[in-house]
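This is the structure, below, for whatever I ask next.
A protein chain is absent from this complex, but the other protein chains hold their places.
Labels A and B are assigned to the chains in the order they are written; within every chain, residues are numbered from 1.
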Amino acid sequence: MKNNQIGMSLIVKTVTRLTVGLMLVYGIYIVLQGHISPGGGFAGGVIIALSFIQLMLAFGKGAVLKKLGREKCIFLSGLAAFVFLLLAVRGFVARHALGFQEGHSGIFSAGLIPFCDIAVSILVASGLFVIFLALVLLTEEQE
Amino acid sequence: MELHLILLFMIIAGIVAVEARDLISSVISLSAAGLGLCLAFLILKAPNLAITQLVVEILCVIILIRATINKDLPLVRDGRWLFNTISTVLFVVCFLAFAYFALKELPNFGEPIMRVSGEYIANSLEKTGSSNIVTAIALNFRGYDALGEAAVLFAAIIGVLAITRKSGRVNEK
Partner (left out) sequence: MSLYFLCFVLFCVGLYCVLRKRNIIKIIIGLAIIEYAVNLFFILAGYRTNGRAPILAKDQEVLNMVDPLSQAVVLTTIVIGMAVTVVAVSLAIRIYEKYGTFDITKIRRLRG
């Protein structure tokens, strides 16, 4: 943790290159089939956040902060919370149902649940990544 | 039978986490207790919760280790240690005695009274169209609870960003 610009050892970096894409895809998979199989938005969002945290722990903070900085993540989490709020208020004032309504037990079914899952997962993922960034950068300033 | 063993394992891991000397050992046995809880959720037929508990507990342990490494504290025993310990143990024993009498009033283990859940299970497929009943309850029948949870998460994010802000530290020494 002293020379965090370099990151961790070579074994960790090689394994991270192989597995971090798989973790991201697995997280998205768990979010999208939340209404068919066990899973849902909250667990999938945490898995997506864990894949970014793994990238940052292995390669140092420079590798991730260029693409996905602090301001972008805060904006994303606010946007996802706002979209979820809009869906909830619309369900409160409207008369008819919105969302997928064809067939049963396919992936395009179950009304508004897939949209709510996606909004919640983006909120959880970007929020947890921002929290990790804030705590890690704070502890680094002390050393 | 397996549930008794897993609960005993969690209790022992909890006692080790409470009494260990350095902080890293405590955090690692807390992680063992969390994994035992994930196994218990699987045995109690709750796969949704097992996935969520596993990943949330991994994240909590990462944040605990990452934030508190190199900051240990030696144990100090000042006066009135014996009185404090004995009074706390007496309080805990009283609490457990009252809990034993209260737990007799619950229905037997394995026979729940599912008055509301019976209707949720019967109407879930035709009213919501989703096969996962737990997600249908948490996001459709009780969707506003999920909105409250998103609000709490958002407040926690803002709280952490406000606590660890740099511009508030004017005079340090």
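Note that in this section a contact is a pair of C-beta atoms (placed from the backbone, for glycine too) under 8 Å apart; a residue touches a chain by one contact, two chains touch by 3 or more.
Because the structure is a prediction, the values reported are computed rather than measured.
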Contact list for the unshown chain, restricted to visible chains: A, B
Positions on chain A contacted by the hidden chain, ascending: 37-38, 40, 42, 105, 124, 131, 134-135, 138-139, 142
Residue numbers in chain B that touch the chain omitted from display: 3-4, 7-8, 10-11, 14-15, 17-18, 23, 26-27, 30, 33-34, 37, 40-41, 44-49, 52-53, 56, 59-60, 63-64, 67-68, 71, 73, 76, 84-85, 88-89, 91-92, 95-96, 99-100, 103-104, 106, 108-112, 114, 116-117, 120-122, 124-125, 131-134, 137-138, 142, 145-146, 149, 152-153, 155-156, 159-160, 163-164
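Methods note: only the chains that are shown with their structure count from here on.
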Length of the line joining the C-alpha centres of chain A and chain B, rounded to whole Å: 22
Of chain A, residues touching chain B in the complex: 1, 30, 34-43, 46-47, 49-50, 53, 74, 77-78, 81, 84-85, 88, 91, 100-101, 104-105, 109-113, 116-117, 120, 123-124, 127-128, 130-132, 134-139
Chain A contact footprint on chain B (complex, rising order): 47-48, 50-52, 55-56, 58-59, 62-63, 66-67, 69, 125, 128-132, 134-136, 138-140, 143-144, 146-147, 150-151, 153-154, 156-157, 160-161, 164
